[in-house]
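Every protein chain except one is present and positioned as in the full complex.
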Amino acid sequence: MKKRLALGMGGLAAFAMVASGCAGGSTSTESSAAAASAPAASAAASAPAEAPVCGGSIAVMAPLTGGAASIGQEQLNFAKLAVDDFNAANSSTYALVESDTQLDAGQASTQSTSIVSDSAIIGVVGPAGSQEVSAVGPAFSEAGLGFVSASATNPDLTNGDNPTFFRVVPTDAVQGPTDAEFIAGTIGAKKVVVIEEKTDYGTGIAKSVADALTAAGVANEVIAVPEDKKSYDDVVSKVGDDVDVVFVTFQVAAKSEQVAQSLVKSGKKAVVFGSDGSFSGDFKTGGSYVSAFAPDIKGIPAAADVAQRFSDAYGEFGTFGPPVYVATQSILQAAQRACAAGASDRAGVLAELKNTNIAGSILGGDIAFDAMGDVNGAKFYIFKLDESGAPQLVQ
Amino acid sequence: MEYFGEQLVNGVVMGGVYALIALGYTLIYGVLQFLNLAHGELYMMGAFFGFFTMTALGGPSASAVPVAVMIGIMFIVAMGGGALLGVAVERFAYRPLRNSSRLAPLISALGVSLFLQNAALLLFGARVRLYDTGQFIDLRSGISIGRIRIDPTEMMVVIGALLLMAGLWLMVNRTRLGRAMRAVAVDQDAAVMNGIDVDRTVVWTFAIASGLAGAAGVMSGLLLYPVDQYMGVFAGLKGFSAAVLGGIGSIPGAMLGGFLLGITEALVTGYLNPTYADFIAFLILILVLLIRPRGILGRPAIAKV
Amino acid sequence: MSTTPEDSRGIGTDEWVAQHGERAQRGTGLYARIGEAWMGLPSLVRWGIPLLLVVLVPFAGSNDYILRIGINLGLFLLLALGLNLVVGYSGLLDLGFIAFYGFGAYAYAALASEQFGLHLPSLLAIVIVVVTTAAFGFTLGLPSRRLTGDYLAIATLFFGQMFVVLMVSSDAVQFPWMDEPMDLTGGANGISNVDQLSVLGFTFDSNLSYYLLLIVLVVLATVATKRIHFSRHGLAWRSLGEDSLAAQHMTIPTVRLKLLAFTLGAGIAGLAGAIFASVQQGVYPSTFELPLLITIYAAIILGGLGSIPGVLLGAAIMTILPELLRFPEYSNWLFLVVLILGTIMYLKSWKLVPAVFAGMIAIGFIANVIFLAIGVPYLTTAEWAKGPLAPVLGSWIFMPEERVLIGNIAFVALVVAVAWMSLLTRRTTIILLPFVLWLAIFTWEVRLMLEPSITRQLLVGALLVVLMATRPQGIFGKPRVEVL
Amino acid sequence: MTERTPLLELRDVNTYYGQIHILQGVNLRVFEGEFVALLGGNACGKSTTLKTAVGLVTPKSGSVLIDGVEVTKEKPGERIRRGIAVVPENRRLFGPMTVMENLQIGAYTRSHVPKEDYDYVFDLFPKVAERRNQLAGTLSGGEQQMVAVARALMSKPKLLLMDEPSMGLSPLLVEQSFELIDDLHRQGVSMLVVEQNANMALSVADRGYVLQTGRVVLEGPAADLAQDAELRKAYLGR
Partner (left out) sequence: MMSGSPESESNPTPALELIDITKRFGGLTSLDALSLAVAPSEILSVIGPNGAGKTTFFNVITGVYTPDEGDVLLFGESIRGVDPHKVARRGVARTFQNVRLFQNLTVRENITAAMYGRTNASLFDIVFRTPRARREERENEERVLDALSFFGTRLQGYRLDQPAYSLSYANRRRLEVARAMATGASVLLLDEPAAGMNPKETQEITEIIGRLRDERSYTIVVIEHDMHVVEGVSDRVIALDHGVKIAEGSFEDVATHPAVIEAYLGRGSAARK
């Protein structure tokens, strides 16, 4: 502390000398520089001895501003945490490059060219939306650049059109049937209302759930709502008294809570079942259900520490962040392996990305990709919210 | 019929919020003939101010003061904060442009919107906030007629909106400040020549309009609308539509427009398809404009040849 | 009774104020002289130099990203030139303009993708797109017969909004004559895998090809606009924008010309939309929302409404600047350069400049000392404090431990300080300037650098406000002067 | 000339609009009880002089004094409180407001307006009293002129400034306006009237100034000015 005080004083004094045009200024500057070198030296000494070898840039494509900023900022922060953790553990120098897409495929497409043009970038986390993935896919595959999304769940994305695309979350094709089966079986619902939010996320999951429900013989009605709808009371009024479950497909958990509260206050018996977008502390009406592609990460020993450090640094988080941590990890590890093998270019990283195997990831299981880029052994978990709003694993 | 009543209540409640936002647009347009497109952002800021006041007072569950007092303070802070911000926006973004073309303040307003949204993102973080009204108000209480229920927050919104409108109407039509506002609206130069301080009148106009936006922000928070940086964009559009529908510049018009828009939205949602609610609302708006170019209660333009 | 001797023209002849106005039109000083010299060049040179530079870009070691920005700029220029006909000339505030762009893009996607299994030849598709978009523009122009000014703006704004709603929600449209609901627009997912343009056997499959195509189109559009500007149609449009009633009395069929402006503007937007769809090989509804409208309007107003170079410059600013700000390495420099140049230009005095900057430097160290004295914990080294001067720089702009909190406070303080300063006299402003400058750099380093994406949007917003406040008529716009 | 304090004084006023030098060292005084006419052609600075006096335009140099008090930096409202009032060019009534509200706005600068003050103007203009609840925009030209004057009188001015009272009026109304002005003057209201219609103005004024390209080129008693050959040639027609 004192040294820094001296430094500040010294700087000021030196500045005063120079400013007043004092002839002896040079000596004074020297002395101040000498004083200044002390902390610099100590800072250098505190750094680890062995020199870091591996590094490179990883781009994060996410809606960092605009209407979906709450998702994008959480994703960005998890990516930052992952890189910091990894660098600290491996003495590497990986860096993040922000790429704000505002969840708009057009901007994502433009940004993809920027990322492709920056040769320092060896891998991409994101983009967040499925339509963005389709928009950037051609550019990235042409550049041989691997990209790992943590939230694009449209099953069509891994049909072979995007050979460099990977994702760490299961698709709607997994979530829909799982949720529908639970609603039909465990809950035993006879009638379900599916609220489809008109986003690429909401549309996909709503369709998959509705199809699976129909297949399971559960009567269901899909109500589509625009993304910018503010009040859901009028939608809830449409929910009949005989409806058992209202399945919601919001990206923002607060809206699921809004629907749940509205159901409670209008005295309807229906409970809300939220898709993975609702998995967040904001959704907490007791008795509701929510599905997630991972067991609650706060309950996983491997993840508890990450969750804690994230909360300390950036505050609360929802469902879109933790997979980004894993997605970033997968690229970092691939890069590290490529670096060790002496092929730390895009091709090397992409090749290694295919061999991803994160044992005991913070999402609960091991993470590895299949040939199409989907995560292996994808499974959905279902939680019931207790009276305090905490999720309890029920399947 | 009960279902219709239910949807009507939903519509009126939504309409109350729209109407409050619309009042701000209408007031500023009435005085300056200028669309304050940043109005929605003041509403957003009001919602945040209310939220942070609530948190500072001990949050939704463990309030340090009685609930009524807490809500009162939330409103005061949000309205005061909104008013201050509104006055600042007027001073720095609009006043330099008062005598320039009509488009310049429009662009300036868009700049202000962009700035405020991102300042909120920077300062408050990206997380979506919820007021969690259920924690301190029993939403299951309130009036119910058959299946039609009106919970306390809904009552508060509707009554509050009506009271604020009545107050505003009285203020504009019965007070010295109101007269000054109307005089400035008709002819700024003539107003100055009668000793009216135009700048001060405009400042008050912005303060009142922005205060109303702040109140609307808290109300929508209490109604459990998610609070985020971009909530003002669409709400602003709705409030603005309401003002235009009712006849921009007219205070009862703004109220009428707000309620009409809310009811339309609820009925279209209730009987047709929610995704088309906005489509139909906009369609009605365009039709009304084509039939009555100045809105339902708007004064026809005086043609000068 | 007295008569001023120097009066020579005699009482009763008074055209002098107006002549003063005429004289004041001519600028003075260095900028004006540079401007005059530039305007003195033959127009072929004036337009040729920038064009040459633009054409050379791809051959000067640029990459796909720069080309892509160029393509976006080209699309923007087309849109801006089209919109300029409607807003800049005819004074019709068409806030639904983006819908035409979207309509063009969607129409092209419908005609050249798997959505309906149609893969029309590009030329045919484009002709159909332009014609239908123009027809759509004509339809939306119809209300302009009855609605004027703000009310027309409002009605068109809602048309624009309806377009997006319609695109998002038309993925399951139940026609009475069909059994299954039909997917017309792909809903929120949009339409992907749209065909690329292919004309006479040449397929536009690279950014370079689109870049060059757009240069050609923009040049054609600019030349056409320039020719229209002084022609009878251009004059008629501008007259009706000035005073629609007077124009009617001067033989100008205002209704027809308004509709023509709408139609033509829409046609151009439709063309741009079709190219956009094929560049991106997809269309998505989120593209055509308010932010794009804002950007395009900002472009034409920023440059100066109705001025062709203004429109071009405005579009360039609104495309390139936000992209530059994406990268901390550029935005850093941009920030510092703007700050320093801005200060110098404001001070206009070589004596004051060093004094102010010296004050700014001193304040950093003073702040450092004060913060230490009151015991605020902090870390010294900022990221940019590198090299031999690192320790000095590090204690000039120090990194507080509570970076976000203190950064937020600094940000609010900075905004308040700048706003407040703009109200003060020049003298007081200069005294406060060093403090505000240091605070700006401090805020930048401590907080804004941490969130480049948010900072970028903040700066664009602030830029719009500041530019409008300092030059309401736009960069190349001519002020409307009312004499007495 | 006596050494009384003028009600209104402009001392060496220089005014600019942007780069245009409008008033070039204008000196002007109006004493209590006087009726002063300010004459000149178009765009010679007449209106600017008036605007400078009221405070709508701030001079770059020189000063404005009301009743001997320097008011150059004061806002119009404060100056009106000091006892000047304006009847603007083209009357500029607040059309969508009632006559009564127009009068209330005239009294805007006063915190309390006793009922007698309204009665005073209603006595002066019975027509205005009759129309008090009518919208000002629906009145005829002559009535509007009366309301405009009544509105200005509501601030209890010591000095009334009138900007082109004959502008756009038919000959009959011009005549009536000047009768009204003359009447008010006889009742003791001091006046500064800006007028293009020199003939009419000089027939009722005590004193006059002639403005030319932003300078006062002639000043003196109205009767003398009316005889000035050059002025006659320029303004008084054949």
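Here the chain labels run A, B, C and D in written order, and each chain numbers its own residues starting at 1.
Everything below uses one rule, namely that a residue touches a chain if its C-beta (ideal position, glycine included) is under 8 Å from a C-beta of that chain, and two chains touch if they have at least 3 such contacts.
Everything numeric here is computed off the predicted structure, so don't read it as measured data.
Across D:Gly25, D:Gly83, D:Pro96 or D:Gly141, the residue that sits in touch with the chain not pictured is D:Gly141.
When you scan D:Asn27, D:Thr58, D:Gln134 or D:Asn199 for touch with the missing chain, the hit is D:Asn199. For the chain missing from the display, the contacting residue among D:Gly41, D:Pro59, D:Gly106 or D:Gly214 is D:Gly41, taking the whole complex into account. Contact with the chain not shown here comes from a single listed residue; of C:Glu36, C:Asp243 or C:Glu401, that residue is C:Asp243.
Within the full complex, the residue among C:Leu118, C:Val131, C:Ala224 or C:Leu424 touching the omitted chain is C:Ala224. Residue positions on chain C in contact with the hidden chain: 12-15, 17-19, 21-22, 25, 223-224, 227-228, 230-236, 238-239, 242-243, 245-254, 260, 264, 478, 480-484, in rising order. Contact between chain D and the absent chain runs through residues 41-43, 140-141, 167-176, 196, 199, 203, 234-238.
Everything that follows uses one rule, which is that only the chains that are shown with their structure count from here on.
Shared contact partners of chain A and chain C, listed by label, are B. In this assembly, A is the chain whose CA centroid lies farthest from the centroid of chain D.
Chain geometry summary: the mean Cα position of chain B and that of chain C are 29 Å apart. Separating the CA-averaged centres of chain C and chain D is a span of 47 Å.
Rounded to whole angstrom units, the spacing between the C-alpha centres of chain B and chain D is 43. For chain D, no residue reaches two or more other chains under the stated contact definition.
Counting only residues that touch two or more partner chains, chain B has 117-118, 121, 233, 273, 275, 278.
Those residues of chain A that touch chain C in the complex are listed here as 1, 4-5, 7-9, 11-12, 14-16, 19, 32-33, 36-37, 39-40, 43, 64-66, 98-100, 102-106, 109-110, 113-114, 116-118, 130-131, 134-135, 138-139, 154, 198-200, 202-204, 224, 226-227. Within the complex formed with chain D, the chain B residues making contact are 176, 179-180, 182-183, 186-187, 189-197, 299, 302.
Residues of chain D that touch chain B in their complex: 54, 56, 75-77, 80-81, 86, 88, 92-97, 101, 104-106, 108-109, 137, 151-152, 155.
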